[in-house]
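Starting off with a structure, shown below.
Every protein chain except one is present and positioned as in the full complex.
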Amino acid sequence: MSSSRYEQGLAKLQQIDGQAGENVINSLRDIAPDFARYLIEFPFGDIYSRPGLDLRSREIAVVAALTALGNAAPQLKVHIEGALNVGVSRDEVVEVIMQMAVYAGFPAALNGLFAAKEVFAARPAACTP
Amino acid sequence: MSSSRYEQGLAKLQQIDGQAGENVINSLRDIAPDFARYLIEFPFGDIYSRPGLDLRSREIAVVAALTALGNAAPQLKVHIEGALNVGVSRDEVVEVIMQMAVYAGFPAALNGLFAAKEVFAARPAACTP
Amino acid sequence: MSSSRYEQGLAKLQQIDGQAGENVINSLRDIAPDFARYLIEFPFGDIYSRPGLDLRSREIAVVAALTALGNAAPQLKVHIEGALNVGVSRDEVVEVIMQMAVYAGFPAALNGLFAAKEVFAARPAACTP
Amino acid sequence: MSSSRYEQGLAKLQQIDGQAGENVINSLRDIAPDFARYLIEFPFGDIYSRPGLDLRSREIAVVAALTALGNAAPQLKVHIEGALNVGVSRDEVVEVIMQMAVYAGFPAALNGLFAAKEVFAARPAACTP
Amino acid sequence: MSSSRYEQGLAKLQQIDGQAGENVINSLRDIAPDFARYLIEFPFGDIYSRPGLDLRSREIAVVAALTALGNAAPQLKVHIEGALNVGVSRDEVVEVIMQMAVYAGFPAALNGLFAAKEVFAARPAACTP
Partner (left out) sequence: MSSSRYEQGLAKLQQIDGQAGENVINSLRDIAPDFARYLIEFPFGDIYSRPGLDLRSREIAVVAALTALGNAAPQLKVHIEGALNVGVSRDEVVEVIMQMAVYAGFPAALNGLFAAKEVFAARPAACTP
């Protein structure tokens, strides 16, 4: 029997975002517990569990989008971690963010690079290429 | 001797965006010819020519970003074409755009899907997977 | 036995968006049929079906948000219809959109008002207050 | 004789935003005192004083819009307070913000929920439902 | 005796936006006549009538902002006209828009340039430098 959306989503969230994902879920418990459930079920249970695109490409897509939008720094940091967790290298993360200067301007790319710098500094170098 | 930024950029633009890219350059000739040159030199000559990230990943990043921003439909269509040109499949393009519902909302994803539908319809199916 | 998310969502979509909602679903069939399902299940089956906020308030919220974002005209029109369908008056729709001049600027409000004008013109006056 | 736009606006600002609104006005005194006047006169004297939409609906609209835009956290917090002040319940504020995941993505909704959490924590529970 | 905000605003609107501004006002008559009045009174009667910044600089500011936002094409066109009307040259308009590639990305600048191209084409060359 296939696992439920919730169980699949939780496993996918842990695989991609690790501790950072769990922290987001915990921070919702006292304000909007149902939203924590939706976050697990729809993005991770439905979307990230689809077989049509590898996780590496998915994390490149989200780092690009959040850098370009430029208004969601905490989530960008979680997904820079996520990208590293699924095998995107530090150099590749930097390439994706730099490319966003073309599509969303230099300020968006600069703020993305500073977010990456923070994530890289907080993470043992041994964890990732 | 290595080719100039302009020559490298032009080659890269043709490789990625093909005729659609050339059309953009031509449409700038009578209003801002220098901007056509910058567009070739910086995004394509500098950024896309960097070896640190494959073109497939770069096109996934830009389709994601332009879908999320939701205010640049013509450029999104050019890069959906670009993604197909460098080996992203139609199904993968659709996956990237659907994923943007999570990061930029359902309207952004819907408008991205309708852009993809137009591009796919105008392009002989034989061209791409 | 309670109905499924899909069934609940489809009923809610029809109640709110009527024919316009059905058109969106149909337009997705050949490009991303799974996305049509997600659109029914998550926004309408999960969110709009929650008892904690009346549909009138929900449609006021979405007309406000899409006017402010200013990059999703087709979805704004669908939800101006939706607002009228759940009992928001034409005058109230206009008030919500005008108020967005304060939070997103006069151009966003102007484009929202022109969207409302189109929706009102296409809809028999008898349908709504 | 009807009161002036300024007087009406000031009364409306105090009714809706209370101390938080007054703080905004005070913070403008040394940099742009005329802007403090415009802020009272146009949004509050002109728009919020219009009879065509109740204040509850107006505050739902602005919480939705600022959550969706995602780039004005201080003003979002002021209006979460404002919503509570005019009779929107904490649960309804949370519903409006969660709904924005559909229209502006999960990061926008998450950041809106964290803003609400801060406002709720700083406010005596007895003040609001 | 100094003229009223409405009269001052109307004169300023005509000076800057000419026929294009009048068209906007007319298009609001049947949907939101009060909004036409606010548009004259606040932006033009209050803001543009302030002596602290010349109209040339004000129109450069608005062309820059609307190009960068990228979601208000009709208003951008009105203000490209406005810029020409108050003495900004066609070449200077193009420079401002090109510069926005740096702050909001190449797609925003491209769409701004195409808007300028349309405005320039529709306007007798003799009108402007």
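Chains here go by letter, A, B, C, D and E, matching the order in which they are written, and residues are numbered from 1 within each.
Here is the rule we use: contacts are C-beta pairs under 8 Å (C-beta built on N, C-alpha and C of every residue); 3 or more make two chains touch, one makes a residue touch a chain.
What you see is a predicted model; the values in this text were computed from it and never measured.
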| item | value |
| --- | --- |
| Left-out chain, listing which of the shown chains it touches | A, B, C, D, E |
| Residue among E:Gly21, E:Pro43, E:Gly82 or E:Pro107 touching the omitted chain | E:Pro43 |
| Residue in contact with the excluded chain [from A:Ala64, A:Val88 or A:Ala108] | A:Ala108 |
| Those residues of chain A which, in the complete complex, touch the missing chain | 69-71, 94, 97-98, 101, 105-111, 113-114, 116-117, 120 |
| Where the unshown chain meets chain D, residue by residue | 24, 27-28, 30-32, 34-35, 38-39, 43, 66, 69-72, 74-75 |
| Residues of chain E in contact with the chain not shown | 42-43, 47-48, 50, 52-53, 57-58, 60-69, 72, 75, 91-92, 94-96, 98-104 |
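Note that in this section only the chains that are shown with their structure count from here on.
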| item | value |
| --- | --- |
| Neighbouring chains common to chain C and chain D, by label | A, B, E |
| Copies chain D and chain E - rotation angle from C-alpha fit, nearest 5 degrees | 180 |
| Reference chain E; chain at largest CA-centroid distance | A |
| Interface residue overlap between copies chain C and chain E, same or different (over half shared) | different |
| Listed chain pair B-D, A-B or C-D that repeats interface A-E [over half of contact pairs the same by residue number] | B-D |
| Chain B and chain D, separation of their C-alpha mean positions in angstrom | 40 |
| Intercentroid distance (Cα basis), chain C paired with chain A, Å | 29 |
| For chain B paired with chain C, centre-to-centre distance based on mean C-alpha positions, whole Å | 31 |
| In chain B, residues with contacts to at least two other chains | 43, 66, 68-72, 75, 94, 98, 100-108 |
| Graph class of chain-chain contacts, one of line, ring, star, complete, other | complete |
